[in-house]
Structure formats: structure tokens, C-alpha cells
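This is the structure I want to talk about, given as C-alpha cells.
Here the complex is missing a single protein chain, while all its other protein chains stay put.
And then subunit A:
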Amino acid sequence: MTDAKTLSNRRPETGAFFQRDRAMHPPAYTPSYKTSVLRSPQKALLSLDNTLSEITGPVFGHNILGELDNDMIHNFAKPGESAIGERIIVYGRLLDERGKGVPGALIEFWQANAGGRYRHKKEGYIAALDPNFGGCGRVVTDEDGNYWIRTIKPGAYPWPNGPNDWRPAHIHFSIFGHGFAQRLISQLYFEGDPMIWKCPIVRTIPDRAAVERLVAALDMEATIPMDSRAYKFDIVLRGRRSSMFENRMEGN
């Protein structure tokens, strides 16, 4: 599974990760997002400076990828057809808190179709399924941490929380960095969407600037004319302490 050693000349890093700034993240218990009530731990988390079990993590090479993996317009479509909706490119850089690009990192995406409907047997929204849209895509970042995907802009959808709660248009994403402690799942929103600030899930994040960092910017310089508009979306993972300041990792 790992060919990351050959991916880069950089020496793999072995330092512990920076402490997570929990004031930027949603707390576990957020009653306005009702499902969190019975699913939130109530006791304090036990703080643990990283051991090798958290510093290391699985790494995925470009060799796992198929040709259309980062093209959600076509990766589920019948040959010659494509998904319905506003064609967009989402591109950006995966960085860590030190501003360093994170190469060779797997990012997985999932989303509703242009009408706001998911391809899932538990989906209850009446909007139509698009026979040419599956809703998943993935990419591995390049040497500098860059990535891009092609998709359609997802629709907003209603969900059973409040009687009239709707999610803003969003793309879910999951990221592996270089250590298991960096594991992260979040959601991307789109510039200019008035639904963002009404959403109980967005509002689980206590910090306004942290929400703004989840909003992708429309970038008219990066469009493909007569084809797709572009949104820029950078993602930041936890940084890590330099192992040169640490005692040597003992053991073997």
C-alpha cells in the first residue's frame, strides 16, 4: 500500500502533532443538531501525547487511483453521458499548520446530486436521482500538496432536524495526512450561499473564522471557458513538532 517513500525526497517526519485547538472545532454536544445529543461523549477526553501509534499512519499511493476517480461528472455515468448540473472544478492545496504542503495524501469526497438527492437507500428526499451521478470521488495530492476534482455543484436539501432545516450546498470530504492523529472529516461550502449561516450543522462550529475557512472561493481565473467554473479550497491538517527538538525515539 505505501509507495510514499518513493513519492518524495523529503525525509518522513516522526515528530508528534501539535495539540488540536478544540476551540476551532465543534464540541461533541450540540443540542441544536439533535442527533449529537445521544451520540456525544460526556466525560473529558484523556489527553495523550502522541506515541508511535498516532504518529504513524497509512499512506496511499497514486497507484490506487483509476483514471476517472477525481471526475464525479463521469465516474458513474454511462459511456458518452455525464451528470446533470452546474459543472465545477474544486481545486486547492492540502497544507499543515506550518504552511507546508502535504504530498501523497488521500482525499475522498461525497455529495448529493444537483437536485440535492443522495444515492443511498436511507435517503428520504423526493428530489430525482440522476442516473449518471454516483456521488463519490477521490484524489491523492501531488508533490506540493495540490489536488483538483471535477464535479457538479450539489443542491441544497431538507433534513429531519428542525421542521424546516435545509443543508446549504456542500461537499463532504475525508483526509488522511501522514499520521493517524491527522485524520479528519469535514464539509466544503460555497461562496455566497445564504443557507450557510442558517445551518445547525455549520453552527456547531463555535468560531466564525473557522466556518469561513470551510467556504470555497469562486475563482474566475481558474475556470475552463465554456465548460466549468472553479472554486478554490485549501485544507489544513495538524502540523507536527520537529523531531530534532525531541529525545530520540527509544525502543529498538
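Keep in mind that, in the parts below, a residue touches a chain if its C-beta (ideal position, glycine included) is under 8 Å from a C-beta of that chain, and two chains touch if they have at least 3 such contacts; residues count from 1.
Criterion: contacts and distances are computed from a predicted model.
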| item | value |
| --- | --- |
| Among "Protocatechuate 3,4-dioxygenase subunit alpha", "Heterodisulfide reductase subunit A", "Phosphoribosylformylglycinamidine synthase subunit PurQ" or "NADH-quinone oxidoreductase subunit D", the UniProt name of the subunit that does not appear here | "Protocatechuate 3,4-dioxygenase subunit alpha" |
| Option from A:I73, A:L95, A:A169 or A:A230 whose C-beta touches the chain left out | A:L95 |
| Sole residue of A:V59, A:I149 or A:A169 that reaches the chain not shown, by the stated touch rule | A:V59 |
| Missing-partner contacts on subunit A, residue numbers | 1-2, 4-5, 12-14, 17, 19-22, 24-28, 30, 33, 35-43, 45-60, 64, 66, 68-69, 75-76, 95-99, 108-110, 118-123, 134-136, 138, 172-174, 178-181, 183-187, 201-202, 204-205, 207, 209-211, 213-214, 235-239, 247, 249-252 |
